[in-house]
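A protein chain is absent from this complex, but the other protein chains hold their places.
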Amino acid sequence: MFRSALILVLALVATWLTLSGYFKPLLLKLGVISICFVLFLCFRMRILDRETAAYGTLPRTLSYFVWLFVEIVKANMAVVRAVLSPSMEVSPKVVKVPAPQKTDIAKSMFANSITLTPGTVSVNMESDHILVHALLSEMSDPADFAEMGVRSAWAVGEDMGDV
Amino acid sequence: METALGYMFLAGAFALIVSMALMLARLIGGPTLYDRLLAVNSFGTKTVLFLCVFCFIIDRPDGVDIALLYALMNFIATIAVLKFFNYRALDVNLNRVSVKGEDA
Amino acid sequence: MHDPHVLLRVISKFLIPIIALFALYVQFHGDYGPGGGFQAGVILAASVILYALIFGLDAAKKAFPPSWVRIGMTIGVLLYGGTGVVTWLLGGEYLNYSVLAHEASHGQHYGILAVELGVLVTVTTVMIAIFYAFGSRQPETDERDW
Partner (left out) sequence: MIELVLAATAPSESAVHIDWLSVFRFAGSLISLAAGLFFVLAGTIGVIRLPDFYTRLHAAGMTDTLGAELILLALMFQSGFSQMTLKLVLVAIFLLITSPTATHAVAHAAHEAGLKPLLGPYKAPEVDEGT
């Protein structure tokens, strides 16, 4: 909990400086007061844990997002082609994707990555799999999802073996 | 070049407004409640983009704060409306794990 | 354990501190950009409301008790009015901040800070009070009625 609080404070300081951009003494003092208040509020809400302070693995997350961005661009091309063609041939399909991630945060990262790539939307989260609705049937390949699952789990600090 | 830039962003703002108007058609005509919610959510995203572009045109960087706020409020509003329509009440705990939040 | 709202919980927990910090940023940068006590109060209340939406009203009432709401509503108004009375006692008009410090501009700064803080506290607590009142309402219609 103390580690999470420390990480959260660092992230909040960065957010405050990004938002404010002024380095006047009065505003810096007010910033310290604000961060203390936010920390107090989080303490009262009992949400000071790894999920709130998910910044601990920031370098990994950033490099994961680079990989994800390429996937997003590829998927976007396919969806645009399907949507804008006059015949609009789509083949919606619902598949169950196994989600063996242990932590909730890794599962959330996986589900959000699935939704972020157009053409696949995570519809329901069960205990060991995610129900995914795919726009084109060739997008529902389990191997792609498995790779994305391993990589997204790695991005939030959970090692699941090789890609 | 300066005027070219201005016209470029004006055209961008106009295209965003057109796409928002088209989204309103789905909002009014959407057969189910969820279509309407989807349209509202997408409309909100476009509003954020429009605010960013508009602040750029009138050259007031403060406005990006409002766009940031709109992105956050859009999220909260979507969740609140969904929760209200699914449970007919706001007093429902969606969290099945303990409040402590430790991983089970 | 079956938990269908995992994603909502994780993302909301991530967002709540940032929304609260954003509220305080809006509060303290009222003289540099858009913002001020009223907007900041609404945003701060929104972070509590997001918590209440995800974790239920009972957890929210444990984190932000209704007694705080009652106290906050009075404290805010007292801060606002009290600043006016203090300036009055110091020899100025009601809410004439210039008399609060030796230099007029400093006094105005402190006065505005105090008044805006009063507005923030009042608006936050009133918004949360309204949400608690609405949220406690039990559904009148049955699931099959609509």
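We just call them A, B and C in the order they show up, numbering each chain from 1.
The rule is simple: a contact is a pair of C-beta atoms (placed from the backbone, for glycine too) under 8 Å apart; a residue touches a chain by one contact, two chains touch by 3 or more.
The shown structure was predicted, so the numbers you read here are calculated from the model rather than taken from an experiment.
Taking the complete complex into account, the chain left out of view touches A, B, C. Residues of chain A in contact with the chain left out of this view: 15, 18-19, 21, 65, 72-73, 76, 79-80, 83-84, 86-94, 111-112, 115-116, 118-125, 131, 133, 135. Think of the hidden chain as still there; on chain C it touches residues 4-5, 7-8, 11, 14-15. Against the chain not displayed here, chain B makes contact via residues 1, 4-5, 8-9, 12, 15-16, 18-19, 22-23, 25-26, 32, 34-35, 37-39, 41-42, 45-46, 48-49, 52-53, 56, 61, 64-65, 67-68, 71-72, 74-75, 78-79, 82, 85-86.
Quick note on the criterion: only the chains that are shown with their structure count from here on.
Seen from the C-alpha centroid of chain B, the farthest chain centroid is that of C.
The centroid of the Cα atoms in chain A and the matching centroid in chain B are 19 Å apart.
Residue positions of chain B with contacts to 2 or more other chains are 65, 97, 99, 101. Residue numbers of chain C whose C-beta contacts span two or more other chains: 1-4, 9, 13, 18, 22, 32, 55, 59. Against chain C, the residues of chain A that register as touching in their complex are 8, 12, 15-16, 19-20, 22, 26-27, 30-31, 34-35, 37-38, 41-42, 44-47, 51-52, 54, 104-105, 107-108, 111-112, 122, 124-127.
Contact residues of chain C toward chain A in the complex are 1-4, 6-7, 9-11, 13-14, 16-18, 20-22, 24-25, 28-29, 32, 47, 51, 55, 59, 63-64, 109.
Chain B meets chain C in the complex at residues 62-63, 65-66, 68-69, 72-73, 75-76, 79-80, 83, 87-97, 99, 101, 104.
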